[in-house]
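I'd like to ask some things about the structure below.
What you see is the complex with one protein chain gone and the rest in place.
Chain IDs A and B follow the sequence of writing; residue 1 opens each chain.
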Amino acid sequence: MSFRKIFTQHIHEEKCHSLSFYQKNGGYEQARKSLHDWQPDDLIETVKAANLRGRGGAGFPTGVKWGFVPKNTDKPKYLAVNADESEPGTFKDRLIMEKNPHLLLEGIIISCKAVGIHHAYIYIRGEFVFAANRLQNAIDRAYSEGILGENCLGSDFTLDVTLHRGAGAYICGEETGMLSSLEGDRGQPKLKPPFPAVEGLFGCPTVVNNVETLANLPYILEIGAEAYGKIGPEKSPGPKLFCVSGHVEKPGVFELPMGISLRTLIDEHAGGVWKGRKLKAVIPGGSSAHVLRADECDVDMDIESLAAAGTMLGSAGVIVMDETTCMVDALLNIMRFYHHESCGQCTPCREGTGWLEKIAHRIAIGEGRMEDMDLVTEVCDRMVGKTICALADAAAFPAESIVNKFREDFVAAIENGGSPAWIKRHPASTGGAATHV
Amino acid sequence: MSDTSNELISWNLNGEVVQNESGMTIMEAAKAHGIEIPCFCYHPGLSIAGNCRICMVESNRSPKPIISCSERIAEGLEIQTDSEKAVDARDSVMEFQLINHPLDCPVCDKAGECVLQDHSYEHGPDRSRFVEDKNIRHTKELGPTIDIWGNRCIVCTRCVRFCDEISGTSELCVVERGDRSVVDVFPGIPIDNAMAGNTVDICPVGALISTDFKYEARVWNMDRTTSVCGGCSRGCNVEVEALDGFVKRLMPRENLDVNDWWMCDHGRYGWRHLYADSRQVTAQTTEGSVLPAEASKALQQTLESSSSTGFLVDPFMTCEELHLVKQLADSMTGSRVAGWLPADGTEESFPGGFTISAAKYPNRKGVEEIFGADVFGSAASTLLNDITSGSVDTVVAFVGGHGFDGAGAEWNAALSSAKNRVVFTTQQGAWSEGAHLVLPATAPLEKEGVWINEDNRAQRVRSCRSLTDQNFPSELVILQEVQAHMELRSRSLSAAGVFRELSESSSAFEGHSHSSLGDHGTPLSQKPAAVGSEGGES
Partner (left out) sequence: MTETLAFSSEAMKKYEWLLTRYPTRQAALLPTLRIAESEFGELGVPQMRYVADLMEIPPALVFGVVTFYTHYRRAGVGTYHLQVCSTLSCALRGAGDVVQRITERLGIGTGETSECGLFTLSKVECLGSCDTAPVIQCNDDYHEGLSLEDVDALIQQLRDEAGKGSA
């Protein structure tokens, strides 16, 4: 079966985001069927059988997550849609919300029917104002056409959808950080256990799903779990939106089957490393993933293959760095991000992210010491696995991989009095090779 | 805290199979077996935050270490508190806690009672490998009695949770994010509630500082007495701390039956009356001073030459002092006893369950128990009339307490009109001016004896006099000397001895003793099991 695009097939057409366009192309048919013809448990089993893995970064099997929600409960159940997309290198959910918002709404309807949820919140990052407006328009249209609200699509199912804008915090992409923010508080992750499926939003059972994950649902119902499962590798199947940015000729979002090779993605789809330069480093899954050296890039872009290669698919945010990149500067940039975004609740992350940035900064400005490389690794070790959420791990993974896989850049900065960019701006001390980042 | 379920769970703690009630957290359960897992953010009176991470232990149910303050014991759970993994987790957190923490110990008030110092000493690295610039956060006033030294703040949120859950006033918040986060107040709304001082107690580091106590003393130089606050009828358990003869600070003690872990600011900062300029420190007659050694003789002579005597007691007196007054009054025909009460203040109750009583005195129940329920009612109005009409010859009035307005307008006027007045008073004032004999009264904190709080709980107030410069003989001594002069007793007893007499002569106090009351008191109605024999015999 040849690969059919389901997210981006119409994105270049002018009114692709409108309801009429969506309906003309078969939109909301699967939602209608799910509401009228499907039993909730069968929906869950189908999604389990399709082996849909979460597209937000953790890759947890969606059907299994739905199954954790208690069936017998007096409490209302909620769906919290994670549209907080803040992982550096990631810009795929935005595309769906701006160009195909009704696909998201249809996925929401299907998931709510499956789990018995009557109120869904879409948590969209505060900076995505255009996408929020598009999405709100789509929601309003859906309400006025009887697709949302009471008697969705002519069924006896009621579903309310509320768009909730964030206000600038990466940590609100963490599922319980998002729930705290939805509850009107600082976006600080909560202790787990209890897990959101049992005790989440407002203390009620809550499913948290990523935008892209939900956007897969109509397709799964359309072609069936078995056919879906044959797209890409068995353990992480399906169509996938890959984001490629950085030093490539054609950065962008590419809809391809799971499992495409990283080399093909970069060289064929993204036009290869720009300006005829050589590849130096690739982040395969958003900045929280372990970095890959150029010679490590013969790997397939799926959850298992990347895990086996010592990194992860994560949010599929591929960032390409060419030979002129100083990895000390890259490290500093990434550490500054995590330092800025740490919520500050727990000790190892609050203090560790700041420490890592300060070490990277000191090396970049020519005050590094040889022992700093091992120090970074040890600090990372002391952060991993000891915190309320995974932000500390997300800072540690790039830090320890960059420092250990690109030691030569660090040694050079330590010996030459800083990163090349620093030396260029401050030529007084040494005359190192001046290359520009 | 733990569930009320009684089911016992078997679990494994450091290789040993142990049992605890279901619902307990690992930390609570380990403590019951003598294992103290360190903590910063956890406090038994507050909700669980789980943010400091120092309490991490190794668990067989998780590849990562887990925090013991929030996870509960379960059947088959195996916990290691000192395995390599647990120690590594703890050491990691300690190192992170210290990298930005300023080396303020030499100038920080918290030194000596600082949880970070203690854990650092036990678990911390002995040197730092942090060579970067430390973070800077604000130092400012958070309220009239609280400053924050933000560089020291470890964002444990105990203070924020206290204001949300216990005082219910929510003045505090954490602002900013990451390692810029620090505790603050809304601009223009300082922390200013009647329980604010507790936030300084529970701050595990020297971030929150009491402006009342700032720079006053090093905690290890202070002497301390375990006592009870005399500010109201709650009777919060306290520790009185003094340096070189001056009280410096009151701190609450834990008593889950009285005040949990808290005390109010009125009581906490209400000790300065001990050193007021108007404090009565010498005995006086209209002719001049009376030496301490002659005071009881002077009082005895006054009493013996009185044709009819009225005793006016106050609700700050201990049961022992009241008992001695009763003995005196009973021995003098035609005498009578009544009591006066300060006007009620404001009752304040807080969402966390803590209450401040409107009754701003500690021992009304003690007075009523010893002199009868009408002592402040009909007996008081009768005595008031008798004084103003002149049918009482001599009044012996106890005008103690922590206020500066004597026994209130009505009684002050009556006392001033009495034919002969003996006034035991803490502060000088119109009620004692021109009196036949004025004697210094002990302030509430200076008393040694028993008070009964509004819940009928008998508790021991232990004198801080040995910590202070107050050295005039107390009422306990003076009254017994007067009794000796009047041949009512042959020898003076300690406060414990007087209480023993009281318990032997009164059914309400029967069975109780200073030792059985201990540090946390006992309900008066709850008779302790008989312990030991009378002193002296083996």
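Note that in this section contacts are C-beta pairs under 8 Å (C-beta built on N, C-alpha and C of every residue); 3 or more make two chains touch, one makes a residue touch a chain.
Computed from a predicted structure; not experimentally measured.
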item	value
Sole residue of A:Ile6, A:Ile319 or A:Cys389 that reaches the chain not shown, by the stated touch rule	A:Ile319
Residue touching the undisplayed chain, where the options are A:Thr8, A:Asn51, A:Thr90 or A:Ser236	A:Thr90
Touching the absent chain when the full complex is considered, from A:Ser245, A:Thr353, A:Thr387 or A:Ser419	A:Ser245
Residue touching the undisplayed chain, where the options are B:Tyr121, B:Phe186, B:Tyr275 or B:Phe404	B:Phe186
Residue among A:Thr8, A:Gln30 or A:Ser181 that touches the chain left out of view	A:Ser181
On chain B, residues whose C-beta touches the chain left out of the figure	170-177, 184-189
Chain A residues touching the omitted chain (full complex)	76, 85-91, 94, 125-130, 160, 162, 164-170, 181-187, 202, 243-247, 251-253, 283, 287, 317, 319, 321, 325, 329-330, 333-334, 337, 340-341, 343, 437
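Simple rule for what comes next: only the chains that are shown with their structure count from here on.
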item	value
Euclidean distance of C-alpha centroids - chain A vs chain B, Å	55
Residues of chain A that touch chain B when the two form their complex	169, 186, 191, 193, 339-348, 350-355, 358-359, 362, 375, 382-383, 385-388
Chain B residues within the chain A interface of the complex	48, 50-54, 56, 63-65, 67, 70-71, 88-89, 92-93, 95-97, 99-100, 129-133, 135, 154-155, 174, 176-181
